[in-house]
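Yeah, one chain of the complex is gone here, protein chain that is, but the others are all in their spots.
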Amino acid sequence: MERNLTCIVCPMGCSLKVELDGGEVKSVSGNTCPRGEVYARTECTNPMRTVTSTVRCSDGTVVAVKTDKPIPKDKVFDCMKAINNANPDLPIKIGCVIIDKIYGAKVIATQNAE
Amino acid sequence: MTDLVIIGGGPAGMSAAIAAYESGIRDILILERDVKLGGILQQCIHNGFGLHKFGEELTGPEYAWRYEEKVREYGILFKTGTMVLDITKDKIITATNEEDGIFTIQAKAIILAMGCRERSKGALNIAGSRPAGIFSAGTAQKFVNMKGYMPGKSVVILGSGDIGLIMARRMTLEGAEVKAVCELMPYSGGLARNIEQCLNDFNIPLKLSHTVVEIHGKERLEGVTIAQVDENRKPIDSTREFIACDTLLLSVGLIPENELTKAAEVELDRITNGAVVDQDRQTEKEGIFACGNVLHVHDLVDFVSEEAEIAGKSAASYIKSGTQNDMNAVIKTDGKIRYSVPQRITTKKDITVYFRVSDVFKNVKINVYKDGEQIYSKKKIKVAPGEMESIKLAGEKLDDAKELYLELEVL
Partner (left out) sequence: MYDVSVIGAGVVGAMVARKLSSYSLKVCILESENDVAMGATRANSAIVHAGFDAKEGSLKAKLNVKGSEMMEKVASELGVKYKKNGSLVIGFNEEDKNMLSELLVRGNENGVKDLRLLDKDELKALEPNISNNAICALYAPTGAIICPYELTIAAVGNAMDNGAELKCNFKVTAIDKTDDGYEIKSETEAVKSRCVINCAGLYSDKIAAMIGDESFSVHPRKGEYILLDKECGCIVSHTIFRTPSKMGKGILVSPTVDGNLLTGPTSVDMEDKENKATAADGFAKIIKETYENVEGVPFNKTITSFCGLRAVGSTGDFIITSPEKGFINAAGIESPGLSASPAIAEYIADMLKDQGFELNEKADFNPKRKPMHYFREASIEEKNKIIKKDKSFGKIVCRCEGVTEGEILEAIRTNPKARDLDGVKRRTRAQMGRCQGGFCSPYIVELLAKEMNITYEDVTKFGAGSYINCSKTKEDK
């Protein structure tokens, strides 16, 4: 089986061709860099996404956050629920941890707020 | 008298300021209209910024913070909440803020870094009513990401520019249903990765060669009628289809904000809607430079920063020793290549020429002719209007050039 993907690792957006045998990746072509191959392999076996969103702080301020690494794609909405429930206090420094464990990642602040 | 005044404290302005500082200029002032530095990056909370510059994927606010930290470390002066009202060709700047009121500054050099704005709904002349619920994608982004409010729950997006695609995902993650993204052209204006991760991930249909032909609803939007368009981009009546929605987001293009550039009587390029500049990003008004989205709309902030560094360094050298031009060549394009930046070359040195094409072309050669003689050629598998291209020209090949001609040859 063959699967066509668009690489999302960087803005180049390479068109990738993946040869699959059952669930197993046989080969990847079309990528410009090695990260493209890694992406294609993960995407076909266990797709992962970084989640970016905001949290509402206890005083009402909205602060941008992200998962510090990609989480399983099918857990994105569950992760959003946890993010929506977070209610941290100010001040918040960029990089500080908002949720310390979620699907193998942390949710961290990407903005300062005083 | 201030050595260097930079209009705009977004990625272009901060990067230019840092480059000028590192080139030895100390008397720098950044004027930023928003309450903090960072410009539009503050509301671009998604990731994908900085791969070129930092080799990692940052969100917009994180990318901005890297530059803000530098600005603070160097002690570069900046005034936020400060709107520039006027610039004269003699480099007198009039600005206003709450603390200083309306004030003027005489600058030795000015860098224009005001960014761009979204094309508004008004310019589209869509038939139908005029209810609430129609926003440009960036306005919705500000409501959702900065203010924490949802403009609506069921959404149609017109235009597949990157902000529209990003907002499709963002609204979905916040619980809205995005029913379709309509794109007038047969191809998307956004990045392929954004179509993949913002639309395909959530099964949001991208309807190419489609547009919104009618708006419905009295007080609040109740729906839109969309239709497919023919080769001449005219809607085909038999394909009209009603989609119920309470929100229409427009992502139909960005326009450089050049009102101040015009005030300074700087010559503008009719295609880019930005200033005409040389390789140093100097306009034809000596000592006035431009960079970033006010010069031409970029896809990637990394390239904005890169361009701003050129402007910052050049402004520094201008402040120290004036302009030393040793040639004067214009760059012309063939139409398939819509425009180039820079548009002029005034110094013989290695330069990178950025350009955009007018349509999607496959298997092409980019050729450059110096006064009729070919000096450069490069093959590309695919070029598209949504993606800015660049070529590097060696300075030694530019000897005595009067005109450089950029051609896109379809093989």
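All chains are identified by letter, namely A and B, in their written order; residue positions are counted from 1 within each chain.
Keep in mind that, in the parts below, a residue touches a chain if its C-beta (ideal position, glycine included) is under 8 Å from a C-beta of that chain, and two chains touch if they have at least 3 such contacts.
If you're wondering where the values come from, they're calculated on a predicted model, not measured in any experiment.
Across the whole complex, the hidden chain's contacts among the shown chains comprise A, B.
Only one of B:Asp3, B:Glu68 or B:Glu118 touches the absent chain when the whole complex is considered: B:Glu118. Checked against the full complex, the candidates B:Ala127, B:Ala394 or B:Val410 give a single residue touching the omitted chain, namely B:Ala127. Touch with the chain omitted from the figure is made, among B:Met146, B:Leu208 or B:Ile375, by B:Met146. Annotation for subunit A: contacts to the undisplayed chain at residues 54-56, 62, 81, 84-85. One chain is missing from the display, and on subunit B it is touched by residues 33, 81, 83, 85, 94, 96-102, 117-118, 120-123, 125, 127-132, 136, 138-139, 142-144, 146-153, 174-175, 213-215, 218-220, 246, 259.
In the analysis below, only the chains that are shown with their structure count from here on.
Computed from the mean C-alpha positions, the centre of subunit A lies at a distance of 26 Å from the centre of subunit B. Subunit B contributes residues 42, 45-48, 51, 57-59, 61-62, 65, 144-148, 173-174, 191-193, 195-197, 201, 299-300 to its touches with subunit A in the complex.
Subunit A makes touch with subunit B in their complex at residues 5-13, 15, 49-54, 56, 60, 62, 64, 66, 73, 76-77, 80, 94, 110-112.
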